[in-house]
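Removed: one protein chain of the complex. Kept in place: all other protein chains.
== chain A ==
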Amino acid sequence: MKRFFIATLLLAGGSVHASTPEQRGFQVFRQICSSCHSLNYVTYSDLTGLGISVPDIKSYASQHQVPDGLDEDGDPKTRPAHPSDHIGSPYPSESMARMANHGGLPPDFSRLALTQEGGSQRIIHILESYTSAPAGATLPPGAFYNTAMPHLHIAMPQPLHDGQVKYTDGTTATIPQMANDVTAFINWTARPHLQARHRTGIFVLAYLAGLAALLGILKHRVWKRLKTLE
């Protein structure tokens, strides 16, 4: 048994560096998106669901300050975030977020893959559709040229640039690579228990199918009595 545990630990330890798309996406979120976008309903400790280790989560949380009531003079206090705190917004309030972004509010990432029309494919498409504006195109102030948008402009400046992130697993950080990874992460925040849901579902369905087969046989036997009685 002990050997089994050690072997499992070694296997688990060995797989730390082989990042999943979601883990790489989290790296993109952490280094790029989170400077404007919020994750209002996801806590730091939820990231264990991505396979991020507890020490990493603690150190990530402690880099952020969260409000902590008032001190004795009545001034607002802050403290480093705990893993149980929400990742939240980089801005202290919605109006501050709008002020910093030409009046637009960077959407929250918690359920974006569900609420965004077109879902995650649309998010990838937007991230990959930044080009320089053709000559003669006029853009409203604070807008950027993007061919995925119906009016060809978007309030978000181009977020991804080749080589912008240095992936810990050595993957080359091209724009399509980062767009796919960060969307995998956004998919995970929108459906955080999808894997557990599918695993449980297969087990439940297999159990019920077995039970249905047994009950089918039982029902057949019981009802056969009526025919033999006649």
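As a working rule, contacts are C-beta pairs under 8 Å (C-beta built on N, C-alpha and C of every residue); 3 or more make two chains touch, one makes a residue touch a chain; residues count from 1.
Here, contacts and distances are computed from a predicted model.
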Taking the list "Cytochrome b", "Glycolate oxidase", "3-oxoacyl-ACP synthase" or "Sugar ABC transporter permease", the UniProt entry for the undisplayed chain gives the protein name "Cytochrome b"
Write down which of A:V66, A:M99 or A:L215 is the residue touching the left-out chain.
A:L215
Have a look at A:H102, A:K166 or A:H193 and name the one touching the chain we're not showing.
A:H193
Across the whole complex, the chain not displayed is touched by chain A residues 40-43, 45-46, 110-111, 114-115, 190-193, 196-198, 200-202, 204-205, 208-209, 211-212, 215-216, 218-219, 222-223, 226
